[in-house]
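Apart from one protein chain that is not included, each protein chain of the complex appears where it belongs.
Here is chain A:
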Amino acid sequence: MIQADIKEKLQQIVGPENYDDSKAGRLVYSYDASPQFQSMPDAVVAPRNKEEVQKIVKICNKHRIPIVPRGSGSNLCAGTCPIEGGIVLLFKHMNKILEIDEENLTVTVQPGVITLDMIKAVEEKGLFYPPDPSSMKISTIGGNINENSGGLRGLKYGVTRDYVLALEAVLANGEIIRTGGKLAKDVAGYDLTRLLVGSEGTLAILTEATLKLVPMPETKKTMLALYQDIEACAQTVSNIIASRIIPATLEFLDQPTLQAVEAFAHIGLPTNVKAVLLIEQDGPEEVVERDIEKMAEICRAEKAVDVQVAKSPEHAEALMTARRTALSALARLKPTTILEDATVPRSEIAKMVVAINGIAEKYGLNIGTFGHAGDGNLHPTCLADIRDKDEMERVEKAFAEIFQKAIELGGTITGEHGVGVAKAPYLEWKLGHTGIEVMKAIKNALDPNHILNPGKVFAKETNRVVMMK
């Protein structure tokens, strides 16, 4: 509950139309795209500019009211679920593209801009913003930066972190900080830009970002390699990288995923094979041609039953779009879809795929796997039913084992979805005690009252939290 006098102050700041504490109004911000997590905020507030953000933060800091910044709520680690109540902060008004700088090749935006809208705007100028999380149609840049989102092009182009040049943010004490600049080189002090990227809204509230752009690649080509042997498919990934080719996209989809995606997209994906690789290369035409040909050869040598090059740019786009729907399409098979994003060094991908299948079998679970094989970022997706208590327990155990295996192989518990609440209990496995302590020290220094997205990243208990009330 927000006290009446505080409510009045907040309403004065943003206007009554941008403050909602009705039950229905709060319920629809009690969740994000992570299954199993739901918790009611006390109010939903939509500031119109950074000054308003500042004023809100100051009030919340004074009265110890949690603030959960939220873009479009496509988060997959319950990072935007207000588990300790407080205020959900919306950026729907702060959604402008402020500048496209064609001399410095940068774009400056407010955090509420939809990723795809920004991508389209820069592409109109012949420029390219490579990070392309599958949710880019709805996700916001602010969310992408806070989660350090990846995407299908991570292998060759890197992730959001690699494109953030400068940030403006409101700190927990209400002061504004500006980090970085339109600079290729900048070693003036600690790299606070990188610290804020991926901080999941726990260190500061972003109000503006300047992102790096690159020239649009001249051409691109897309192909599918079909396999009846999953291990051979995964081995191909390692072989491609080992032969010194870095494709723009190198995606892996297993049979259950293929079937689910095809049922939604109807674009003629093969559903009778055990796995496929979706490969895209971009760049100058002759390089693209040469790489695609060479990769096709490698696929065939590794027992691919067929290699199909996309017939047209439209067909290629349809394939990529279809891949982006994989998670949601899998969701149609069972009531509850639990997705993880364990990541391993790319050389270990075959081992990881084999391990996931073994673990699924051991616990009698239905796990479909797809993901960014090229950068070792897999998405084992468990299809279950939340009402089946026994099954849910097995899911817990299976994922714990998958995380363990990933770390054993030199990997991590999350490649691109973030820690949030969902993976907090496992964070120490990856970081060790010292790592956690360092991070906690940073958190305490910047947000001593723990008002910024509290309950995220650092776990209260080591057990996995299943249902929040």
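Quick note on the criterion: a residue touches a chain if its C-beta (ideal position, glycine included) is under 8 Å from a C-beta of that chain, and two chains touch if they have at least 3 such contacts; residues count from 1.
Basically, contacts and distances are computed from a predicted model.
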> What protein name does the UniProt record of the undisplayed chain give, "Response regulator transcription factor", "Monosaccharide ABC transporter membrane protein (CUT2 family)", "Beta-ACP synthase" or "Glycolate oxidase iron-sulfur subunit"?
Replying inline: "Glycolate oxidase iron-sulfur subunit"
> So which of A:337, A:377, A:412 or A:453 would be touching the chain we can't see?
Replying inline: A:337
> Of the residues A:386, A:407 or A:439, which one touches the chain left out of the display?
Replying inline: A:386
> At which residues does chain A meet the chain that is not included here?
Replying inline: 22-25, 27-33, 35, 38, 40, 72-74, 90, 92, 114, 135, 137-138, 263-264, 325, 327-329, 331-332, 335-337, 385-386
